[in-house]
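One protein chain is absent from this view; the other protein chains keep their places.
Coming up: chain A.
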Amino acid sequence: MSDIKSNKPKNNAIRQQRLKAWQPILTPKSVLPTLFFIGISFIPVGIGLFIASKKVNEFTFEYTDCHKATSTFAPVPNNENIKWKYDKAQETCTVQFEIKETFKKPVFFYYRLTSFFQNHRSYVKSYDSEQLLKGKKTDDLKSDCDPFKIKDDKQYFPCGLIANSMFTDVFDNKLVKVTSGNNNETSTESTETYPFTEKGIAWPSDADKYGTRNDFLKFYGNDLSKIMPPPNWSISFPEYKNGYNATNFPDLKNWEHFQVWMRTAGLPNFRKLYSKNTETDLKPGIYNIDIINKYDVNRYGGTKSFVITTTSIIGGRNPFLGVAYIFVGTISLIFGIIFLIRHIYKPRKLGDHRYLSWNKAAAFNRDMDDNH
């Protein structure tokens, strides 16, 4: 019976809980260097980010109320430096503004919407990826597309809330430089323009998600009477007023504005890239831009703006990140200094058994006895 296995536990570090370990004790020796390190490394980074952000040239203008403007240039209320006019017949808003410094290339043109909940749950999911890629039979459309899925047996193409609410204002793809006279009336448009391209504004991968016009025509055949554009499109796009035909059917794969719109924003105030110029710098001067004003933001109480901007390493003109780094670095330094001073003047002996509560109590009692 001597060969019976002994129950004796194995003597290894895990079983006996004697694994080599580091005890992370926060003592002044480890904490003070950490705090100073954070301070010293974060503040320069913060300053760098802050300067980078400061270097960004940005021009923003909200043109929500442009349709109220007169037919001739007039200063914008609350912003005397900018003038606008509105041509009711053409639904075109022209904004005249001054660029004061050179915008180094690349220059980006964004539109900016506020209070638009592209992140609303009913909104986010309201599209059918298959339909967008190669078309889909009416009966198979995802119910997420409601309420813009089917109407009277006809399918909406593209279906869903996102497509329907697409931003439809059209910005002219150039800024026209104005050579100003002595007064506003005499300013004349020159032939000097600053062009923007609308290519390459979507994520490169986006194109893979959408089909070409031919793909759709192949799927739906030539009878497009059962396919119709979303209700807003019929209003906003003149070409879709009478529905689709083989020539005007959307070529989603090459329609980058659509792709940009479909990539929903995470927060209710957002910018979306409209066009860009990577070739030339934008020189100072007074410029005009024409905007075909079709998109109604007043109905939901939002605003719309356009933004002409250069970029920094962190995107737009956003000093927050730099400030945050500086703030953390500074706070860290301040605490470091306070702790250091305290440590110098009143250091605490580590692992001092006199600090143990029972020893303290005993010492206290001894003192009491001595006093008596």
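The rule is simple: a residue touches a chain if its C-beta (ideal position, glycine included) is under 8 Å from a C-beta of that chain, and two chains touch if they have at least 3 such contacts; residues count from 1.
Note that in this section contacts and distances are computed from a predicted model.
**Student:** Assign the chain not included in the display its UniProt protein name, restricting the answer to "N-acetylglucosamine-6-phosphate deacetylase", "Calcineurin B homologous protein 3", "Cis-aconitate decarboxylase" or "Phospholipid-transporting ATPase".
**Tutor:** Options "N-acetylglucosamine-6-phosphate deacetylase", "Calcineurin B homologous protein 3", "Cis-aconitate decarboxylase" or "Phospholipid-transporting ATPase" considered; the missing chain's recorded name is "Phospholipid-transporting ATPase".
**Student:** Over the whole complex, note the residues of chain A touching the chain we left out.
**Tutor:** 6-11, 15-28, 31, 38, 42, 49, 106, 108, 110, 112, 115-124, 129, 143, 147-148, 161, 165, 201, 203-206, 208-209, 231, 260, 263-273, 276, 299-302, 307, 309, 311-316, 318, 320-321, 324-325, 328, 331-332, 335, 339, 342, 348, 350-353, 355-359
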